[in-house]
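A single protein chain has been removed from this complex, and every other one stays in its place.
Then we have chain A:
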Amino acid sequence: MRALTWHGKHDVRVDTVPDPQIVNPRDAIIEVTATAICGSDLHLYDAVIPGLLPGDILGHEFMGRVVETGPKSTLKKGDRVVVPFTISCGACFFCTQGQFSACDNSNPVEKQEASELMYGHPMSGLFGYSHMTGGYPGGQADYVRVPFSDVGPIVIPDGVPDEQVLFLSDILPTGWMAAENADIQDGDTVAVWGCGPVGLFAIQSALLMGAEQVIAIDHYPHRLDLARGLGAKVIDFKQTHVLEALMEMTGGIGPDAVIDAVGMESHGFAPDNLMDALKQKVGIGADRAHALRMALLAVRKGGRVSIPGVYGGLADKFPLGALMEKGLQIRTGQTHVQKYTRELLDRILEGEIDTTFLISHRLSLEDAPTGYRNFHGKQDEWTKVVLTPGAAKGV
């Protein structure tokens, strides 16, 4: 089959690799009909997430048709499914609590040591990501082996276009959980750093959850336009002092909740960010946490901090004092996708949530390297790339 494989920093290629097969009883094989490039794929593209090996198949946002099932799969051949990027057994203590991304049993035993060393505990397996999360072959491919197919994949009714539901695999639930983690109360002001797909979905979700005012922060005009289109006020950090503006726009109080949808590769020329960028370049495992630092300073006293942005290592110059002295609450984590897919699918089918507005480019899987290059280099126009396997190059 054809698959997008990682070969090093800024080096991804479409290769021919062996087709996957059923390995475990609960597996299913999916023929991919649509897959997307995620902002967190760019962290892999930039080689700032540890534990990737040359030849790894990327992609964790995908959907398709079931072509083969293991004896314990509950799917049927021909089912159309969206597959959550988190691989979860559904049976362990964490899965039964709805904490699917903390699943005990999906990260292969021999892959758990590194994350145990780095994080204290191993997390669930993820598709197309680091070997610290299992090194599972991803969905930017013709076919994917989907473990625990009786738990994760959600069956989509015929007649609903792929693009309307594809993002149930990651970014829609991720934006939703980000807003949920901000514990939004009616009338709240919520500030969101980053108007990428997760930030945009977090804005949309925050408004649905009762926020009166959402303020979006970015520096790409087109992305700020998309945020404005959802009903957010916007701050362009290239032309405005963000902290000052947030205070002034909230009557001197500060936002009730803040959402860091930027993660470990913050943009901008603040001194702390330049130092972080340098450390990240020389590879000492430092995350660029500028957006998070700003968010912690901006949020009101006793406010709530939600972090959907991806971090993988260590951060310094972290405003721990602000966190403690202001009595803040932080909630974060890889998304518990399976917990949200059913409810969000219903909201899509009812027309309450639109997910297609942020798709800027549609490419063949064969053109995926171009998609990576532009999603990485031209972030203003390239807001979301959807790939179609099987289509000819240049289509």
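The rule we apply is simple: contacts are C-beta pairs under 8 Å (C-beta built on N, C-alpha and C of every residue); 3 or more make two chains touch, one makes a residue touch a chain; residues count from 1.
The rule we apply is simple: contacts and distances are computed from a predicted model.
**Student:** Name the omitted chain as UniProt records it, choosing among "MarR family transcriptional regulator", "Cyclase", "Oxidase" or "ABC transporter membrane spanning protein (Glycerol-3-phosphate)".
**Tutor:** Protein name of the absent chain (UniProt record): "Cyclase".
**Student:** Of the listed residues A:G51, A:G125 or A:G139, which contacts the missing chain in the full complex?
**Tutor:** Only one listed residue reaches the unshown chain, and that is A:G125.
**Student:** Pick from A:G51, A:P147 or A:G175: which residue touches the chain that isn't shown?
**Tutor:** The missing chain is touched by A:P147.
**Student:** Can you say which of A:T86, A:N105, A:T355 or A:Q379 touches the chain missing from this structure?
**Tutor:** Reading the full complex, the residue touching the unseen chain is A:N105.
**Student:** Taking the full complex into account, find the residue in A:K72, A:K301 or A:K378 that is in contact with the omitted chain.
**Tutor:** A:K72
**Student:** Residues on chain A that touch the omitted chain in the whole complex?
**Tutor:** 18, 20-26, 72, 87, 89, 91-93, 104-113, 125, 134-137, 145, 147-148
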